[in-house]
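The complex appears here without one of its protein chains, the remainder shown in place.
Each chain gets a letter, A and B, in the order it is written, and its residues are counted from 1.
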Amino acid sequence: MSAVEAVAAAPGRRLRRRHRTVGALPKLTALLILAVIVLMPVYVLVVTSLKTVTETDVSHAWSLPGVWTTEAWSEAWRQLSPYLENSMELVIPATVLSTLLGSLNGFVLSKWRFPGADVVFTFFLFGMFIPYQAVMIPLAQLFDHVSFPQGIPRLIFAHVVYGIPITALIFRNYYATIPNDLMEAARMDRAGMFRTFWSVVLPISMPAFVVAAIWQFTSIWNDFLFAVFVVTDPNQWPVTVALNNVTGSMVTPYNLQMAAALLASLPTLLVYVLLGRYFMRGLMAGALKG
Amino acid sequence: MRRIRRWGPGLLLVSPSIVLIAVFVYGLIGWNVRVSLSNWRQAQPHYHYAGAQAYRDLNEDTVWWGWNVKHLVIFTAVFIVGTLIVGWTLAFLLDKGVRGEGFFRAVYLFPMAVSFIASGIVWRWLMNPAPGDRETGLNAIFDKLGLHALANQWYLGQNWGMAAMAMPAIWALSGYVMALFLAGFRGVPEELREAARMDGASELRVYRHVVFPHLRPVTLAALIILGHISIKVFDLIVAIGGKQVVTMVPAVYMWINIYDAHDYAKGAAIATLLLLAISVLVVPYLVYTVRQERQT
Partner (left out) sequence: MSHLARRFALVSAFVLLFALPAASAAKTSAPTTVKAGCELSVFSWWTGGGEAAGLAKLINIWNAQHKSCPFKNETVAGGAGTNAKAVLAQRLAAHNPPDSFQGHAGKELLDYIKAGQVVPIDSIYKEYGFDKIMPKSLISQITYKGHLYSVPVNIHRANVLWYNPRILAKAGIKTAPTTWAQFIADLKAVKAKVPGVTPLSLGEQWTQKHLFETVLISTLGPSGWNKLWTKGGNWNSAGVKTAIARFDDLLEHYTNSDAASLTWQDAGKLVIDGKAAFNIMGDWQDGYFSGTTKGGNLAKKPGVDYKWAAVPGTDGVYDWLSDSFTLPKGAPHPAVAKQWLAFLGSQKAQDTFNPVKGSIPARQDAKTSLYGPYLKWALTQWKSDTLVGSLTHGVVASNAWNSAIDTALGVFVQTHESSTFQKALVAAHGKNA
């Protein structure tokens, strides 16, 4: 276990008592106040989603429902649930594929380097910054030119491609913290590139996988732009397009909007809760330290 | 020859990604630049070379410098500085460990999971600038707490409206930056801290001279990631402020030009300028990283 990982584990009670800069109580108070501030918008979302239509306008933003009702939730479920399956079909393969690709790229760019590896890395990174709205039309046409299978497969492909830069960044920085002695040892054993990756690097990549997976899951699940441009068949749309249809039309029943918004974010929140602690461990092991 | 056999496989493994990025990123950037220099100013495509006419038109646009660019600069500055400060503070508070650290981390990370399309409407309510009797949102809270001076116009403010617009963005990204900094704090080997303490340094001194210098790479990475989000910001602005001039930013103006006015060349010019602005941010990071690699 590296020095980094030793430290990354809980600091230990001994430290807490001896080397505080801020006392425990003021710290806890500050954290609680900040937590309340952070949760305020969530409170408004939840509370509004449980109101009847007549109570939902901006002047009643803070008040608890006079009449508690789940009618907005059932309507939101009715409108969104047909699309949840599409989102699942999109996010799971796209996340798995792009993290795998990222780990391979990150490995090569940090540990199995070739001349110009840094240039290639730069080349990838710059791709992160392209403003997608400007290129949606030619992108969709590119797919048509090569007769790529329509619908969700196109979306998976698009997210994997545009996820190459960020996943490469995450994995490259993570692998950079692997001591070179490990690589040397593998070389001594005359292990080739794949062997080294499979037996030495991959087994310790879990934290980076989780970091990359959480990032990709979030951005792919919440993506609207690609979904609405690349997938033309409404039956194949992911949940964010349906969410936009709920929230974006002429008359906007706010309780329905908020219920739909919460419903659409539940899977991502679930992923966060389940994998949250791996996320922290992953970062602490240098996934994004730069 | 042996050397090539060493790194050859690596290059081969990465080459599919290189090809994909070349086509889907650089190919499209190239298309975009070409359109920005063309005479495609209406719905039908026209690819005749027209020089920098679109850029000139953009330069003379009333809304470009005084609104789009100004708004983006204010938003970017407040967003980046705000997120760094809040994220750093959260990490600092959590660094030495506290009861319920897992709970706090989860709470602070939550906002990143909620898409702006969803949280936009809530923030519009919170930042509502209604005056007098109709006061609501955060202004109402301020009044109740007796903090009347804090009640303001939020994102409708003449000069600093975009600073208020940065608030939801800070809310969403602080948790992530907190995680980055926490990793940075905890990535400092304990031996170094102990050594400084042995030398008689107070805990604050330990932070200043041992821990903070280690945070430079983390800060730079955070800067890059926040910067690229900020320059492309679209969903947040549209969800809260719609496509109005009062909250106009380049990405929204680009949409308006391309999809509403069908002025493809001008929209492409905006995209190209955004990319140029972004490359100003990326290049220093990469130079720094490369230099760092060479040192280790």
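Just so we're on the same page, contacts are C-beta pairs under 8 Å (C-beta built on N, C-alpha and C of every residue); 3 or more make two chains touch, one makes a residue touch a chain.
Since the structure is predicted, the reported quantities are computational estimates derived from the model, not experimental observations.
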item: Of B:Val63, B:Ile141, B:Leu220 or B:Ala277, the residue in touch with the unshown chain; value: B:Val63
item: Among A:Ala24, A:Met136 or A:Ala191, the residue in touch with the chain that has been omitted; value: A:Met136
item: Candidates A:Ile33, A:Val46 or A:Ile92 - the one touching the absent chain; value: A:Ile92
item: Candidate in contact with the missing chain, chosen from A:Ile33, A:Val53 or A:Ala185; value: A:Val53
item: Residue touching the undisplayed chain, where the options are A:Ala35, A:Leu104, A:Ile166 or A:Val246; value: A:Val246
item: Where the unshown chain meets chain A, residue by residue; value: 52-54, 57-58, 86, 88-89, 92-94, 96-97, 100, 136-137, 140-141, 144, 149-153, 156, 202-203, 206, 228-229, 232-236, 241, 244-253, 256
item: Absent-chain interface as seen on chain B, which is shown; value: 41-45, 61-63, 67, 124, 127-134, 153-156, 158, 241-248, 255-263
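The criterion applied here is as follows: only the chains that are shown with their structure count from here on.
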item: Separation of chain A from chain B, taking each centre as the mean of its C-alpha atoms, in whole Å; value: 16
item: Residue numbers on chain B that touch chain A, as the complex places them; value: 7-11, 13-14, 17-18, 20-21, 23-29, 31-32, 90, 93-99, 102, 104-115, 117-119, 121-126, 128, 130, 134, 136-137, 140-141, 168, 171, 174-175, 179-180, 182-184, 186-191, 193, 197, 203-204, 206-207, 217-218, 220-221, 228, 231-232, 234-235, 251, 254-255, 258, 267-268, 270-271, 274-275, 278-279, 282, 286, 289-290, 293
item: Residue numbers on chain A that touch chain B, as the complex places them; value: 3-4, 6-8, 10-12, 15-16, 19-22, 24, 27-28, 30-31, 34-35, 38-42, 44-45, 48, 58-62, 101, 104-105, 108-109, 112-115, 117-118, 120-135, 138-139, 142, 158, 161-162, 164-165, 168, 173, 176, 192-194, 218, 222, 224, 240, 243-244, 247, 254, 257-258, 260-262, 264-265, 268-269, 271-273, 276-277, 279-280, 283-290
